[in-house]
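What you see is the complex with one protein chain gone and the rest in place.
Then we have chain A:
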Amino acid sequence: MKILVCISSVPDTTSKISFTDGDTKLNKAGVQYIIGPYDDYALARAVELKEKSGASITVLNVGEADAEPQIRKALAIGADDAIRVDADPVDSYFVAEQIATVAKEGNYDLILMGRETSDYNSGVVHGIVGEILGIPSFSPVMQLDIEGGVAKMTREIEGGKEKLEAPLPLVLGCQEPIAEWKIPNMRGIMTARTKPLKVIPASGEAFTSTDKYSLPPAKGACKMIAADEADKLIELLRKEAKVL
């Protein structure tokens, strides 16, 4: 089985977000980059499937050179080789197009990624990739097993979940608890250094561009209510905040 795992490189979830150059660029100073948390789940499940029944894992990132530490980490966790499409991943369609181009060439049985990136949270890349390739896509997948060329999945739906089965090839957007995040071991880190990482140019053009970034207005002070007068809160919510 050939698995393609697509990873994003995003600011750590604890990062304080700020902007520079007249609010036209993300301020990267002091920001730690990580593999997208959802992509990390997808990668972890791919590694488990490989350990269980054998598979090759290619990790793919559409991103600039500064994403390479994250790609090396994915190799250390258990991917066999890597491809980086050299481009700023500015919009969903553009990124999906790059992934679909790589996927067409590699003939993968399974294309896994996170349900969404944790920077732009659109959750549409897997669907666009599936459509361009003409194969089904499902998201968010919380459980995945492969038996005889068929994927058996549990997917979250609004207010619940459903079990479903579909023949490969498939594109899946993953989320917990599909697997536990994996931490690379020493041996993994050593071998990752020499695993192949191919850099290829992007094709096509982005449909969107960002003019300006902004931050939400600061919250006002928190109004405290004494615990033994808790019922006053309901009064305030009704009369002052007008939400009840």
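In this section, a residue touches a chain if its C-beta (ideal position, glycine included) is under 8 Å from a C-beta of that chain, and two chains touch if they have at least 3 such contacts; residues count from 1.
We adopt the following convention: contacts and distances are computed from a predicted model.
Visitor: Name the chain not shown, per its UniProt record: "D-lactate dehydrogenase (cytochrome)", "ABC transporter permease", "Electron transfer flavoprotein subunit alpha/FixB family protein" or "p-cresol methylhydroxylase"?
Guide: "Electron transfer flavoprotein subunit alpha/FixB family protein"
Visitor: With respect to the chain omitted from the figure, which of A:Pro69, A:Gly149, A:Pro167 or A:Pro196 is a touching residue?
Guide: With A:Pro69, A:Gly149, A:Pro167 or A:Pro196 as choices, the missing chain is touched by A:Pro167.
Visitor: Pick from A:Ser8, A:Asn61 or A:Ser92: which residue touches the chain that isn't shown?
Guide: Only one of A:Ser8, A:Asn61 or A:Ser92 touches the chain omitted from view, namely A:Ser92.
Visitor: In the full complex, which of A:Glu68, A:Asp119 or A:Asp145 touches the chain missing from this view?
Guide: A:Asp119
Visitor: Could you please point out the chain A residues that touch the chain left off the display?
Guide: Residues 11, 13-14, 17, 19, 37-38, 91-93, 96, 118-132, 136-140, 142, 156-167, 175-177, 207-216, 219-220, 222-227, 230-231, 233-238, 241, 243-244 of chain A touch the chain that is not shown.
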